[in-house]
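Sending over a structure as structure tokens; questions will come in a sec.
A single protein chain has been omitted; all remaining protein chains appear in their positions.
Coming up: chain A.
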Amino acid sequence: MLRFQIKWVRQYSNVSSINRPLFETVFPKQKFIKKILFDLDSRLTYSKLQPLFKYFYENMDNDEVEITANKLWKGITGDDLMLMKKVLERTRRKTKATNKHLLVLENSILDKAADVGNQDAIAILSFDVLKDPKNSTDEDIDYARMLTKQLYKSQHPMTIKFIGDLSLRQHNDVEAEKYYKKFLELEDDTVLAGEVYGQLGELYFRRANVFKAEEHFKKSVKLTPMDLSVRSYYYLAQINMNSYPQLARTLLELCATQGFKEAFRSLGYLEMNYYNSNDKAYEWFKLGMELYDVECYFGFFDCCLKLKDTKSAILCIKSLEKLKEVNFDHKPLIDIFLASRESSIKKLKIPVTDSDTTKKDVEIIKADAETIKTDVETTKPLTNDDNNRWNL
């Protein structure tokens, strides 16, 4: 249909082929890939796709090589290329790690899919330009707009979803809802539909339309794998927190398995104040502290007092004081907390001595604080786009 000339996604492909490791060393194990192919209901087998992956990997920088001329290409369609891209994407999600070489391979396959006219690939690339116009030239933006328009006219579901996403980014909830609903009219039982249900759920939740929100979150978790619907799980937990804490706990634990930061503090407080399980709360807060969630520090301190773990409580207070110095956003909150726990802190009698242990502890805290400083500065709040770059 349309041939792509723009090197939009090449920003990722700056890895030199000279330094690139062997395909066999970076590509996941056969069993792992086979499982993903099974999950994706692939029509092609591992033995058919693996050589293709290898071919793409080895010829990523070689624009002159035309794969269509190769015998491996026989019977391969744009949809198959998108499936290959999904395999790599799932690998990324499942392993919770991004291999830069595989990411380049993923983008290369996406480019190829767009080249052969796959509408999903074109929509993804167009949206990539439109959502971040600052990093693209005017020519690219116009071209992406033109493509999006054409795809929209042909009622391409993913494009409609992307327009909804764009509206949502511009805080135009009404428009976003309109496009999401339109998307669901075309497609309501796919993983993508699950994501749209999740977005709609959040939209309704913001409007305090809780029943509708819950209904959409339920649909979202039903259709999408957990790593893609972790936010829906979290919102469902919040909705059920007051009436059904047991369910809320289970949902939050699922969120925690996906490393969802907000889940740790909620779980900690739930375990400590409701379930009276201070040991579990201690662990949850500790995990939350590793992600520098300031409220986890508060919970951790209370938990230490309950468990009579004075040493950890002292360390926690010291960490908070250091954190206060390096992070001004959290300062008021930390001040309130410290003021409210004044009597408990006094009872702890935090030593200002220069004993070996204390010196060591203080050094650790200082090191911690430095890490916190840099981490807090670099950590952006989790947005949907960060979490789900390709929306697939």
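In the analysis below, a residue touches a chain if its C-beta (ideal position, glycine included) is under 8 Å from a C-beta of that chain, and two chains touch if they have at least 3 such contacts; residues count from 1.
Just so it is clear, contacts and distances are computed from a predicted model.
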item: Identity of the absent chain, which is to be given by its UniProt protein name, from "Letm1 RBD domain-containing protein", "NADPH:adrenodoxin oxidoreductase, mitochondrial", "Proteasome subunit beta" or "Ras-related protein Rab"; value: "Letm1 RBD domain-containing protein"
item: Candidate in contact with the missing chain, chosen from A:F127, A:Y269 or A:Y282; value: A:Y269
item: Contact residue for the chain not shown (choose from A:N209, A:T250 or A:S312); value: A:N209
item: Footprint left on chain A by the chain that the document does not show; value: 205-206, 208-211, 214, 235, 238-247, 262, 265-266, 269-270, 273-277, 295, 298-299, 302, 336-337, 340
